[in-house]
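Every protein chain except one is present and positioned as in the full complex.
For clarity, chains are labelled A, B and C in written order, and residue numbers in each chain start from 1.
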Amino acid sequence: MADSQRSTPMLDELKKGPWPSFVTQIQEMADEGKEACDQLLGLLERSYHEKVGHWKHGGIVGVMGYGGGVIGRYSDLQQEYPAIAHFHTLRVNQPSGWFYTSDALRTVCDIWDRHGSGLTNMHGSTGDIILLGTTTAELEPTFAELTANDFDLGGSGSNVRTPSCCVGPARCEWACYDTLDACYNITMAFQDELHRPAFPYKFKFKFSGCPNDCVASIARSDMSIIGTWRDEIRIDQDEVRNYAKAGMNIERDICGNCPTKCMAWDGNEIEIDDSNCVKCMHCINAMPKALRPGVDTGATVLLGSKAPIVEGAQLSSVIIPFLKMEPPYEGIKDLAERVWDFWGEHGKNRERVGELMQRVGLGNFLEAIEVEPIPEMVAYPRDNPYVFYEEYFEEGDGEEEEEQ
Amino acid sequence: MADSQRSTPMLDELKKGPWPSFVTQIQEMADEGKEACDQLLGLLERSYHEKVGHWKHGGIVGVMGYGGGVIGRYSDLQQEYPAIAHFHTLRVNQPSGWFYTSDALRTVCDIWDRHGSGLTNMHGSTGDIILLGTTTAELEPTFAELTANDFDLGGSGSNVRTPSCCVGPARCEWACYDTLDACYNITMAFQDELHRPAFPYKFKFKFSGCPNDCVASIARSDMSIIGTWRDEIRIDQDEVRNYAKAGMNIERDICGNCPTKCMAWDGNEIEIDDSNCVKCMHCINAMPKALRPGVDTGATVLLGSKAPIVEGAQLSSVIIPFLKMEPPYEGIKDLAERVWDFWGEHGKNRERVGELMQRVGLGNFLEAIEVEPIPEMVAYPRDNPYVFYEEYFEEGDGEEEEEQ
Amino acid sequence: MATDRRTDIGPPHYERFLPPIIKANYGKWKYHEILKPGVMVHVGESGDKLFTVRAGSPRLMGTKRIRKFAELADKYCGGHLRFTSRHNCEFLLTDQANIDPLIAELAELGHPVGGIGAAISSIVHTQGWVHCHSAATDASGVVKCVMDDLIEYFDGTKKLPGKLRIALACCLNMCGAVHCSDIAILGVHRRPPKVQHENMKKLCEIPNVVASCPTAAIRPAEVNGMPSVEIDEELCMFCANCFSVCPALPMADALNDGISIWVGGKVSNARSEPKFSKLAIPFIANNPPRWPEVTSAVRKIVEVWAENARNYERLGEFIERIGWPKFFELTEIEFTKQHIDDYKYAGLSFKRSAQLRH
Partner (left out) sequence: MATDRRTDIGPPHYERFLPPIIKANYGKWKYHEILKPGVMVHVGESGDKLFTVRAGSPRLMGTKRIRKFAELADKYCGGHLRFTSRHNCEFLLTDQANIDPLIAELAELGHPVGGIGAAISSIVHTQGWVHCHSAATDASGVVKCVMDDLIEYFDGTKKLPGKLRIALACCLNMCGAVHCSDIAILGVHRRPPKVQHENMKKLCEIPNVVASCPTAAIRPAEVNGMPSVEIDEELCMFCANCFSVCPALPMADALNDGISIWVGGKVSNARSEPKFSKLAIPFIANNPPRWPEVTSAVRKIVEVWAENARNYERLGEFIERIGWPKFFELTEIEFTKQHIDDYKYAGLSFKRSAQLRH
């Protein structure tokens, strides 16, 4: 059997220990007779010895009519490891909330056993099913079988990336909108933008049902849609007392951790000044049986987060403080399209929306996307005096003149 | 009399109202027969009508052997206002803490009545006595009389600016070091640097006796020396109880406002966890009879604050968290000289020390002035991954090599 | 460099001017108490008592008035007085009985007593049209109007939650160091410099001028034969740094100069760390002699704070507690794109969380 031929003393060290081992996974598939996996073990063992990777930049490979969804990858040791000379990745768009039936999973496995290494990531950190490693020749057949079974590729390159969402209303009592439906709806609405790169750079959507932000949207998506509410937190005082009886220090651990100190506990009842509640979720998180978000729910929409390359990492910032989230989610779609229009026209190559916002100035950006500036968009107003007053009066006539 | 000739309807509006009027002051001196003051009223009235000033850039004027201390000023309406065609300002170094005797004040007044407009600012915002308005010809005679009476000029231009200090031990129970002595000592030690511009730009010292910072040193001086202590706050529990009796809400207003919440009030005694006290002064400010700073006192030394031109305003940041402040204040002098050496060599024209620190990087700046980096110098460590690793290994030999 | 003239002697030693009671209790003060508006007593470990009467001052003073102060000091304080870092005059008494007569004479002279404790103190300010070439507004005049309007918060007739520090600077150089004030009144130019091509070569060094512009709005250019510069007005942010190095680039402009209002800064380390002031009102046109729009804008802000803040809460601390949206709502100040930072650190001023009041 494949594995018998090959000694991987370093990788073998990674089969030990309580956490499930990725080496064991590759080995399992090698043992199934996947030559690619066997050679991958060899290549990886070598990387472990040499402390460098052995992959080259991927050229443009993909499936017909799509500009994304495949990451081309080639080994730089093609002679020694011919089975992984090509080792491309397919990104398969996951179902909202990463829900599967056993049959659905088996369908994907069958396809991938026929056409690829049998290795996957469940899932990639953008959210896709990652089918890890196949040859250029297998791309089309894999794609054909995937689509035949109602699966499609996700995003890569300068396009809309595969949106993802938290489990939301499917299994969470705090969901302030239907994250699964919103994610699916937006994904379907932007299929063309997702499959055919036409932007200056990538654009990611992430949908979280409440401010706990379980898909890290505020840190990892160009457009972050985070559920919230604008009425009162629902309180069950009996349950509050039960938590207290059970030994919870409500004064110190709950009220004391409220960012705006808008809660009061008199030993018998909790009182919340909802006008000063910033919907941080802490008290609700701590007492799920006693407290629940309000019923007038929606989402806060933020723009611009990204990894540090190259202007430094960014968190998304508030554009719409509160938006009702109902199908067909026009508010989200309009905003996205207005952003893309401006970005498409003024964005530099490989400039993310968050970088564009800063380069042109948030104020100008808002004007361009036709959104009124409001104080909710800033942590604090400017503290430097360098205001670009855009017009001034000319001598003679008292009228205002636009500066050219 | 001068005023009779001239109508100043707009300025007259500023003689009204409860706050003492600067117009009345100028008028008073005009009435004393100071033609310059009379013409100043005329020029100012005109500015009020036209909504623009009528002064031009000052050329280089000054006293022999000094490069600073005088601000040259010329009117742009010399024909109409000949008495103020030249209207230079002398900056006279104030005594530490702005203490005077009536005789000292009269001495200054006598000199200024003889040689200038009789107008002053008590004081300028750097701290000098400002003698406001005289001609080039009068500069030397004024200077001669000032020095004859133990007064000297302060700073202007690219040099050490007149240091200033809070009232400190002279009239404040919270002074953690002798601000008046330190200010005087440093001023005397750097007379040459103060009178003969040799720096890329101005350099200001301000001495505050405690973190209340009553001379705004952290916002307004290149080197800010702010008193503090490192032992325990002294507590008189009886007086604490008296404040409570008198109606003070110690729990809410004192403990609740403690930035590190390191205080506890049990209704009878106050307890402070001094290891977490950040010496903010709030509790002491609120209960001067009950609480006092510790007895192991000294100062925190910070560098770099300035007004916004041109990189944006800056606050000083910590360089020495705690320094004992005893004559001859070698710690301060050494630090200043090391900073000046580096600044003199690498500072750009009109670049303040705070701007230099940012341009070269605080880490490199510290190396240059031979100060060890410590976490007290930062609010938080870097959050971007762009570390300048300064050395790397070369193939072959395993030794480190300095990058050139 | 030695000359036969007397130079580099520095200021007179302060000890010469300290009253005996201070010499006796120097560094040994125990506590202080505010006796009434503008009057406090410092008590030494010795038990000695030093009374301070703080009088408001226009800062711009003629020798005649200074001599008057000297007389009062002789009459009530053994000739001892001082000025403060905010330019008030402090009379230093040992005899409590002298306090009221002194206050009466000061009132006579037109100097209100106050500014101690939770009060507004004098407005740190600058030269303005009285003496500076760079001013976008007057200094002393605006200060006079604002202090007239807020006098009851100085003399103690009305209470405040904490100290109120207002400062004014007549241009972006900010000699008043207004950048960390509860309320900052800042003169602003709004028109790019008008290039005096004929003077450029004579008065300025063109490379320096070009280098002085932080936004690279200035380019060298030849204008009817002479070397000069041209300015890309789109890029100008009105900092006047070019004018500071070159008189041939005047910024002052009657139609466009005026005042901006900034709020929420502080210097002390008490409770919260020092903070910069933030933009509240981008522009109010100069309206001499009484600047009514400025005084009412400032009053509105002060009243909102006075009514709603908690004990000890400085304006900036109050705003941070209630949130900026609430501040703009209460003060009825319009929020515009100019409030949103677009300079170096802009990104950090964006609201980067979902923590919002709805």
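Observations on the model:
What we mean here is this: a contact is a pair of C-beta atoms (placed from the backbone, for glycine too) under 8 Å apart; a residue touches a chain by one contact, two chains touch by 3 or more.
Quick caveat: nothing in here was measured; it's all calculated off a predicted structure.
Considering the whole complex, the hidden chain is in touch with A, B, C. Of A:Leu77, A:Ala219 or A:Ile272, it is A:Ala219 that touches the chain left out of the display.
Residues touching the missing chain, restricted to chain C, are 269, 273-274, 344-345, 347-348, 352-355 (touch as defined at the top). Taking the complete complex into account, residues 10-11, 13-14, 16-26, 28-29, 32, 37, 40, 44, 47-48, 50-58, 64-66, 73, 87, 89, 93-106, 108-109, 112-113, 118-123, 125, 127, 132-133, 144, 147-148, 150-152, 164, 166-167, 169-173, 175, 178, 180, 184, 187-188, 191-192, 195-196, 211-216, 218-220, 226, 249, 253, 257-259, 278-282, 285-286, 288-289, 292, 307-313, 315, 349-350 of chain A touch the chain not shown.
In the full complex, chain B touches the omitted chain through residues 211, 213, 218, 226, 228-230, 259-260, 275-280, 300, 302, 304, 312, 314-318, 321-322, 358, 361-364, 366-367, 373-389, 392-395, 398, 403-404.
In this text, only the chains that are shown with their structure count from here on.
Ranked by distance of CA centroids from chain B, the top chain is A.
Here the spacing of chain A and chain C, counted between their Cα centres, is 48 Å.
We define each chain's centre as the mean of its Cα atoms; on that basis chain B and chain C are separated by 13 Å.
In chain A, the residues that reach two or more other chains under the touch definition are 312, 383-386. Residue positions 172, 174, 179, 239, 253, 276, 343-345 of chain C each touch two or more of the other chains.
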